[in-house]
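Every protein chain but one is kept in place in this view of the complex.
Letters A, B and C mark the chains in the order given here, with residues in each chain numbered from 1 onward.
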Amino acid sequence: MSPDDILEIASGACLVLGAAFVVIGALGLLRFPDLFARVHAASLIDTLGIGFLALGMGLHAGWSQVSLKLGFIVALVGLTSPVATHALAQAALHAGERPVLRSDRRDEGPLP
Amino acid sequence: MNVVLAHLNAYVAVFLMVTGLFTVVNRGNLIKKLVGLSIFQTSVYLLYLSPGKIIGGTAPIIADRYEIYSNPLPHVLILTAIVVGVATLALGLALVVRIQEAYGSIEEDDVHRQSAPGEARQGGANGGEAP
Amino acid sequence: MTGVTSESIVLFVNTALLLLMCAAALGVVRLRNLFAVVMLGGVYSFLMASLMVALDAVDVGMTETAVGAGISVVLMLSVLGLTKTREAAPRHRPLVALVVSAVVAVSLLYASGDLPPFGDPAAPAHQHVAPEYLARAPVETGAPNIVTAVLASYRGYDTLGETAVILTGGIGVLVLLLGARRRRGGVRQGGAGESPEGTGAPMLRDTVILRVGAKILLPFILLFALYVQFHGDFGPGGGFQAGVAAATGVVLYALVFGVASAQRVAPVRVVLVMVPLGVLIYAGTGLAGMLAGGNYLDYSVLAHDPVHGQHWGIFAVESGVFVTVSGTMLAIFYAFAGRRQAREEEGAGR
Partner (left out) sequence: MFAAALVAVLTGFALALTRALLGPTVFDRALAVNSCGTLAVATLALVGFVTERPDFLDIAILYVLLNVVGTIAVLRFVRFGQLGDPVEGERGGRGADEPG
């Protein structure tokens, strides 16, 4: 097995892992009960999802301008997405949104 | 490739076009009409760009490794159309703002109701052309 | 790679994005909260941009990206702030609209049967001028990006016209919204304009994270706009995309730090000069070609070597486009954002 094969396998593994995180995050975004829980799910897409996908693509591309750009993307998503979601959650709190707590849901049965 | 897939882009373009048209005709809200117009416009983008794609081709930026390139001409036409679309959308929105200020509403019916008597009078005097 | 060819993947992506776009468009039409409509319009634009890239239209995808992600959302929201966010319930039966739409849909679907199948290399559209451009443009202009070459050089008249349309649209917005006011007075005045640091006006500056994030992000946006501008000969990009991106950067600054602060960075007077200046640069490049002994917008005569001349011409023309587009976008944003103050002053002046 040559080093190239190993790189390809690692790249594929990272892509699958990133894809899994993206789907899990999006599922959480759809299924979680309230905004503040959904923010957590969405952050999974922005950090681990994009991170692993970019790592997988970077391993495939090798050490080049492309991997530099991928690094930029990861860094910028890491900068902008928390900024946006933080401001979003703050604005929601400001507007009177409140997290759904377990004590509120006890009478409704288990979490979906 | 089956028949539906071969023309899917055209079908979707038609669907989007009709959706936009329906919004423009049916909805009374002027902003909603502009949104419908934007959807109509994007359907035209789709209609232009889809035939430009060649299966097995690549983006029309020349590199040594590639032989077949997709058609660059629709790209040029649509590229400018998008930015022009924003400028015209802004013009429409500015008109909406002025209508809101003049009539206090952006619902077509309210505007018509308020302007109908004056228009009828002028229509009689000037042969239908509002100043 | 797996056994799947890249073409079948592209076909799959194409199909999936088209279906998602249909869903987003239906949502846009059905929702009556205009605020939600604007946000869904953003998703629609994301899908459209991805689809454009899947259809090999990278330059167009970049334009849609630059326009849809920032400036169109901002424009729609500024208008919603001036009007209202709730659409009234429809008062008419949708019968007429349904009939009209159905007739149009049926006739268009009937006609679409005659279109060549998707991706067919033998389609008539690919037989006429496109092969000519693809063969000649790299040799004659030296620009690997055919779209830039055709846009700025072969179809230079067309682009000049489009730039003039953008100028006209910008003038229209300014006339409608700045209206009766004196130009320099209105937009700059106002309580927050005098000392944005001290007034404590609510402009999202209470959120430290947002403020710092925007400060870090702004230079990247402006720098990347310049990269898009000057890399346009070799990759996706050019004056239109870069102009919108640069304007969006200033809009970001205005959203976080207040419009008055942004107008000290990009003063209204400068922006208003930029709007026609770009078209002048464009038209002037054409005249320069005439003075050098060629036709209007013929760049080959601008330097001793025709390819160099084309290079200079494309550069000048793209710069003109950048100046007009960024100036117009920013002027439009200022006009909408300053409309409340303008209205107060018009009311006071009466």
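The rule we apply is simple: a residue touches a chain if its C-beta (ideal position, glycine included) is under 8 Å from a C-beta of that chain, and two chains touch if they have at least 3 such contacts.
Just so it is clear, the model here is predicted, and its values are computed rather than measured.
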{"item": "Left-out chain, listing which of the shown chains it touches", "value": "A, B, C"}
{"item": "Residue among C:Ala23, C:Ala102 or C:Leu226 touching the omitted chain", "value": "C:Ala23"}
{"item": "Contact partner of the left-out chain, one of C:Val73, C:Val100, C:Leu115 or C:Ala164", "value": "C:Val73"}
{"item": "Positions on subunit C contacted by the hidden chain, ascending", "value": "1-2, 4, 6, 9-10, 12-13, 16-17, 20, 23-24, 27, 33, 35-36, 39-40, 42-43, 46-47, 49-50, 53-54, 56, 58, 61-62, 65-66, 69-70, 73-74, 77-78, 80-82, 84-86, 190-193, 201-204, 210, 213-214, 217, 220-221, 224, 227-228, 231, 235-237, 241, 245, 248, 251-252, 255-256, 258-260, 336-341, 343-344"}
{"item": "Touching residues on subunit A - with respect to the absent chain", "value": "11-12, 15-16, 18-20, 22-23, 25-27, 29-30, 35, 38-39, 42, 45-46, 49-50, 53-54, 56-57, 60-61, 65-66, 69-70, 72-73, 76-77, 80-81, 83-85, 87-89, 91-92, 94-95, 97"}
{"item": "Residue ranges of subunit B at the interface with the undisplayed chain", "value": "58-59, 61, 63, 101, 104"}
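Just so it is clear, only the chains that are shown with their structure count from here on.
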{"item": "Centre-to-centre distance between subunit C and subunit A (centres being mean Cα positions), rounded to whole Å", "value": "29"}
{"item": "Euclidean distance of C-alpha centroids - subunit A vs subunit B, Å", "value": "34"}
{"item": "In the complex, subunit C residues that touch subunit B", "value": "7, 11, 14-15, 18-19, 21-22, 25-26, 28-29, 34, 37, 41, 44, 48, 51-52, 55-60, 63-64, 67, 71-72, 75-76, 79-80, 82-84, 87-88, 90-92, 94, 96-98, 100-101, 104-105, 108-109, 112-113, 115-121, 123, 125-126, 129-130, 133-134, 137-138, 144-147, 150-151, 155, 158-159, 162, 165-166, 168-170, 172-173, 176-177, 234-236, 238, 240, 243-244, 325, 328-329, 332, 335-336, 339, 343"}
{"item": "Complex contact set, residues of subunit B against subunit C", "value": "1, 5-12, 14-23, 25-29, 31-32, 35-36, 38-39, 42, 45-46, 49-63, 68-91, 93-98, 100-101, 106-107, 109"}
{"item": "Complex interface listing, subunit C residues touching subunit A", "value": "204, 207, 209-210, 213-214, 216-217, 220"}
